[in-house]
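To start, the structure under review is shown below, and the notes come after it.
With one protein chain removed, the remaining protein chains of the complex are shown where they sit.
On to chain A.
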């Protein structure tokens, strides 16, 4: 241990601020301990300063929030699966095999047919798909190869081509509910590098950034938070919808009907965070959200109550927790009768 310093005239304060001294107190090892013990033998008059400095540094212990072994293991497992996905994109299996096949052909005949071989190869095999399944009861975060972020709600599934190349058209297929934050490409949203989301009965061309898609059951709902998107419904090929922030579009498969309106989009993406912050949302809006999401009829007992606004963090994992939080926060009585929810103030 190199101690070029002369500690002879050090005060308590000096010791406290000294690197080597700090290290000795917090992380003593055989080497530094021996050095300081020897030094103290030679300078017994410094004992008091050293002890005072030691006591101060030792009292600098901080509260820690450390995850337990299970949490660490769960996080590691998630990470390893993400790495696997990332590796497949970085080095798609398809590519490797294509090269191998190409060499085999080259050995058999000539090199002139290389382009044809690769093309034919793809036609024969079709692209390999990467599939990411959502967790059974939690929100899963997925990063796409272009760093776009997708939050998959419980039970949702996302897939995309394994040979995703930078700069090429970005396409993903979705079942269930997901929230997207799309990274604009380096060159801007050009046709060659557009982002497209496919679901069972709809296609979304992304012209901007973040939106929510809820697919499955009787209807498919898209709400846009920021940016711009274009929707094409498979049953209505002639009429694309251009959405602006706050737009809500719901397609009902049975009746082949489309509902379009303005909503508070952060409410419709409320599930994606453990606690989503809501700013002055009226009970009326929340009522509409419940109707759109859980297909209830919502009846609020009076107009004043409907206009009441809520701000704050809301935790909404599912219908039950939403209703519970709501009735607690606003002091409400919520009753279910058939497919209708009656909401009234508890004070009445």
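Assume contacts are C-beta pairs under 8 Å (C-beta built on N, C-alpha and C of every residue); 3 or more make two chains touch, one makes a residue touch a chain; residues count from 1.
The rule we apply is simple: contacts and distances are computed from a predicted model.
Student: UniProt name of the unshown chain, from "RNA polymerase sigma factor, sigma-70 family", "Membrane protein", "Chemotaxis protein CheW" or "Branched-chain amino acid ABC transporter permease"?
Tutor: Answer from the record: the omitted chain is "RNA polymerase sigma factor, sigma-70 family".
Student: Touching the left-out chain: which of A:66, A:136, A:254 or A:320?
Tutor: Answering carefully, the residue with contact to the hidden chain is A:66.
Student: Return the single residue from A:82, A:154 or A:236 that touches the missing chain.
Tutor: That would be A:82, which touches the missing chain.
Student: Can you name the residues of chain A that touch the chain not displayed here?
Tutor: Touching the chain left out of view, chain A contributes residues 12-13, 16-17, 19, 22-23, 26-27, 47-48, 51-57, 59-67, 72, 75-76, 78-80, 82-83, 86-87, 90, 139, 141, 143, 273-275, 277.
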